[in-house]
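Yeah, one chain of the complex is gone here, protein chain that is, but the others are all in their spots.
The block that comes next holds subunit A.
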Amino acid sequence: MLLAENIQVGYGSKIVIQELNLTIAPGQITTFIGANGCGKSTLLRTLARLLKPTAGTVLLDGRDIFKRSTREVAKQLALLPQTPYAPPEVTVRQLVRLGRYPHGRWLGGWSDRDEQAVQEALAAMKLTDLADQPVDTLSGGQRQRAWIAMTLAQETDLLLLDEPTTYLDLSHQLDILDILRELNRRHHKTIVMVLHDLNLAARYSDVMVAVHQGTVYTQGKPEKVMTPETIRAIFDVECVVIPDPVAGTPLCIPIATRNHEVGEDAGRTQEPAQARHALELAR
């Protein structure tokens, strides 16, 4: 169980997150959405103890995450950062082996358990055949799977991912999200991630957390969070929300940013209404 208690986080004098309380539901997929710079990445990194809040704290199983041995925490919680870097010679297997680091003994011996975890992670990500390729030579989707395999070898209950689908084409985005859902449903991993694509977020999440101006604007099931009101408040975008014809989850159709409504260009204020009307007709 992971929860943030009244945290305030900043870089230097700039406060990014303030008075934020959040409980991550165990066994669920939680997704943070929000505008650029709203603090969702900062929130994820704070939950992963990479940033220390200036006030409040993060509790993992009831204990302050910043007062625990960082290696012990790494056995319970894995993080995949947004643009992770590995030296170019590193092979997929070597990368996945890195996930065993927190389980290692002082002299770095390699146990059967370690080897088994690495093999399982490779197999789960369908990378066994590519295990001895340098990560650098893989395609974007394969590379992302290799990094996820590394977090799997860590054998944690919690997996945090910062925009895991960025830079991937649609098919690989779906591929990665399917993998994460599978990890959640079959391996009961609690997954917390930041996503930019609202509709994919709604389709794949159990819980959505809308982050706005450094705090939680609203949270809950996608149906509760993905409303025109919330989208307007956090993105400043007018939209229509309809049921996704495939998954039944909410689907956001943007109309225009609210900036277009104000000012001299008065004619454009008609657009949302027209568009809404057009949609009504289309139904």
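The definition used in the following text is that contacts are C-beta pairs under 8 Å (C-beta built on N, C-alpha and C of every residue); 3 or more make two chains touch, one makes a residue touch a chain; residues count from 1.
In this text, contacts and distances are computed from a predicted model.
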Missing subunit (named according to UniProt) among the choices "Twin-arginine translocation pathway signal", "Phosphoribosylformylglycinamidine synthase subunit PurQ", "Anti-sigma factor antagonist" or "Iron complex transport system permease protein": "Iron complex transport system permease protein"
Sole residue of A:Q8, A:Q94 or A:T227 that reaches the chain not shown, by the stated touch rule: A:Q94
Option touching the unshown chain, where A:R71, A:R113 or A:H187 are the choices: A:R71
Contact with the hidden chain (one of A:I179, A:V194, A:I231 or A:L251): A:I179
Options A:Q154, A:N184, A:N199 or A:T249, residue touching the unrepresented chain: A:Q154
Which of A:S13, A:N36 or A:S171 contacts the chain that the document leaves out: A:S171
Residue ranges of subunit A at the interface with the undisplayed chain: 45, 48, 50, 69-75, 78-79, 81, 83-91, 93-94, 98-99, 101-102, 104, 107-108, 126, 129-133, 136-139, 141-142, 154, 171, 174-175, 178-179, 182
